[in-house]
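Mind looking over this structure? Questions follow.
One chain of protein is taken out of this complex; the other chains stay put.
So, subunit A:
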Amino acid sequence: MRLLTHNMLSSNIKGVTNGFPLLIEVEKVVEKQVDFNEDFLRNMFPKIEWKALVEASRTMGYTELPENAESSMLDSDEFLRKFHHALIELHLEEGALVCPETGRKFPVNKGIPNMLLHEDEV
């Protein structure tokens, strides 16, 4: 699972008002090379919760992202490369996502988060 997806996912448990961002428990991280696509990054940037991305990338062991980001920084190639790496190339292979409110764990196996809820959580 990429951090792109992590940035979109939130906890859906009944009664949870703010299920975003999910905390990450890391067991194994893999990096996969993906072609750099500037237009996609520009398109995605306004939709990304920057703080969540920075925190997630730090738990995954990537500390290069700046604390704050503005759209003017998109002109810098260096920034875009870092953004690209954090967003698309870092994969959480094994571990878990944790709901920030209830502490419920969603296990991640082989890169697939299991977001299935139990009957009493719907």
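Methods note: a residue touches a chain if its C-beta (ideal position, glycine included) is under 8 Å from a C-beta of that chain, and two chains touch if they have at least 3 such contacts; residues count from 1.
The working rule: contacts and distances are computed from a predicted model.
A single chain of the complex does not appear, and UniProt lists its protein name as "Probable 18S rRNA (Guanine-N(7))-methyltransferase", one of "Probable 18S rRNA (Guanine-N(7))-methyltransferase", "Glycosylated lysosomal membrane protein", "Iron-sulfur cluster assembly protein" or "SWR1-complex protein 4".
By the touch criterion stated above, the residues of subunit A touching the omitted chain are 1-2, 4-5, 7-12, 19-20, 37, 39-40, 42-44, 47, 49, 88, 110-117, 119, 122.
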